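One structure is given below, encoded as structure tokens.
All protein chains of the complex are present and in place, except for one that has been dropped.
Let's turn to subunit A:
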Amino acid sequence: MAYGGLTVPFIVMSVFWGMVGGVLPWLVPKGPNRGVINTMLVTCAVCCYLFWLIAILAQLNPLFGPQLSNETIWYLKYDWP
């Protein structure tokens, strides 16, 4: 997968959690538990999206790189693209 920076993952995740938090609550059948299920969906979407966002933003512009042992470098030079 060619690295497109931030845009592709950002769009995919925003759409996914946006659907979970914004669209699914409308589709929950009417019943006594509707309020709780909606609360659960929105809270879950916000929490998980925020957590993913923090993880990806922290790696967006790294200030330093990983320090590897020579054996690891030797192996990864040929194994990883």
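The definition used in the following text is that contacts are C-beta pairs under 8 Å (C-beta built on N, C-alpha and C of every residue); 3 or more make two chains touch, one makes a residue touch a chain; residues count from 1.
In this section, contacts and distances are computed from a predicted model.
Missing chain, UniProt protein name: "V-type proton ATPase subunit a", from among "ER membrane protein complex subunit 7-like", "AP-1 complex subunit gamma", "PITH domain-containing protein At3g04780" or "V-type proton ATPase subunit a". Of the residues in subunit A, those that touch the hidden partner chain are 1, 3-6, 8-9, 13, 32-33, 35-36, 39-40, 43-44, 47-48, 50-52, 54-70, 72-74, 76-78, 80-81.
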